[in-house]
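Of the protein chains in this complex, all but one are displayed in their positions.
Right, chain A next:
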């Protein structure tokens, strides 16, 4: 697998709309590299006889009662939004589709 570069991380950060400082970029190159190496190890597991699974635990029917629980206030919800207007998330122009 090709080595993760600083440019790769900067690109990912950009896609994810996360501002990273130079120092953070340097640190993330190392940390993400470790994660990728670990995943590469997992990929070598002998899984030919194992059914694909979508959840690590063999459990079903985990539900919650239909009771309202307090959520966030509008201020809290909008706190991290880059732009807010009329108590709503302001997003760039959406292409005309539906």
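We adopt the following convention: a contact is a pair of C-beta atoms (placed from the backbone, for glycine too) under 8 Å apart; a residue touches a chain by one contact, two chains touch by 3 or more; residues count from 1.
Everything below uses one rule, namely that contacts and distances are computed from a predicted model.
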{"item": "Omitted chain (choose from \"Sugar ABC transporter permease\", \"MrpA C-terminal/MbhD domain-containing protein\", \"Aspartyl/glutamyl-tRNA(Asn/Gln) amidotransferase subunit B\" or \"Nitrate reductase\") - UniProt protein name", "value": "\"Aspartyl/glutamyl-tRNA(Asn/Gln) amidotransferase subunit B\""}
{"item": "Touch residues of chain A, complete complex, unshown partner", "value": "54-55, 57, 59-69, 71-74, 77-78, 85-98"}
